[in-house]
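Notes follow once the structure below has been shown.
All protein chains but one are shown at their positions in the complex.
Moving on, here comes chain A:
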């Protein structure tokens, strides 16, 4: 295969890649999966803490992650993301969630449900607030825990009570729970059974008689929304470790889309500035560079779109920043190659020979410089926290494509140009920078 054929082949390859990218990009509104900082939503980073009774273990973390998943699913958010980060952190992302505060409250609930008998000395107190106050003061309000929420099969929020207008939660025990519940109620007739959720007594009805059918009702709930929340957390099970909120971010949809627009504007301006500078500085060759970075921009966009569609990669604000500054890197590599070609022509080589040796010399320099940055970005990707990883990944994509473009596009277009337009003087290639033939 002649050089010319090789160049045409790789240019064809670039064209195919550009074509594929354009297919990925359209429709533009859906071209990238946007992170919640660009479309609004909620992000919570939890950290599991050791408590005197419960230590953080891998098994408990997995259980916690599972429970969070269940609760998020119950919320009905379109594209939730729940990720473990390190040994103790769980990041929950809910883009576009309608009620962030409610979601945050719901997610973080340990949801430990306990049944216990109210001790006789306190049985006369009917006000739950008073009972809870006594309990929090450390008084022996309740007997030992008789039954826990993990024996519940299902819970459902509905209206009930005497006039049927009171929010309640219906619970059904599993077989083991039903037997146990039957025993407790049989043994404690005319005592009060406290239903305790996360250390708070919600209700404490009097046991009228044995309940053998494994069904129980939580009453005394303020609103139907709260009843729904309780039902969700009971269905999803309890979180077996103490989760603290380490970082919490709530972004409104308007501000998010504004951040996106600002990012896009910054990107377009950045691209234009670089393009204008290159055209000014390298005139003839600048056009190749210009085509090069345009191809680069389309490919980057295409890859971002493809990663969003196939791997669920979301584009965040730091990711956009990474893509924008990678435009500069893409221009750098072309500058290094052109300067090298220019230099070799100054030494008296023809354009054709200068392109042949100059490209590879310049390429090796740019490759090293790209690899150095890529190395650091890999470190940042593996060690960094959530948002920063998006930035690192964006730059890695950018740098990889820069190397691809150098090899497939810059090399071939320079090579072809040298064959069809054998210019002798470097003056035609550059405007700025005095050229002395005898230097």
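Quick note on the criterion: a contact is a pair of C-beta atoms (placed from the backbone, for glycine too) under 8 Å apart; a residue touches a chain by one contact, two chains touch by 3 or more; residues count from 1.
The rule we apply is simple: contacts and distances are computed from a predicted model.
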In UniProt, out of "Branched-chain amino acid transport system substrate-binding protein", "Protein-export membrane protein SecF", "FtsW/RodA/SpoVE family cell cycle protein" or "TRAP transporter large permease protein", the chain dropped from the view is recorded as "Protein-export membrane protein SecF"
By the document's definition of touch, the residue of A:217, A:253 or A:404 touching the omitted chain is A:253
Touch assignment to the omitted chain, from A:24, A:141 or A:336, lands on A:336
Across A:207, A:325 or A:403, the one contacting the chain not displayed is A:325
Touch rule applied to chain A and the missing chain gives residues 37, 45, 47, 89, 101, 104-105, 244-256, 258-259, 261-263, 265-267, 269-271, 273-274, 277-278, 281, 317-318, 320-321, 324-325, 327-329, 331-332, 335-336, 339-340, 343, 361, 364-365, 368-369, 371-377, 379-380, 383-385, 387-388, 391, 395, 433, 436, 439
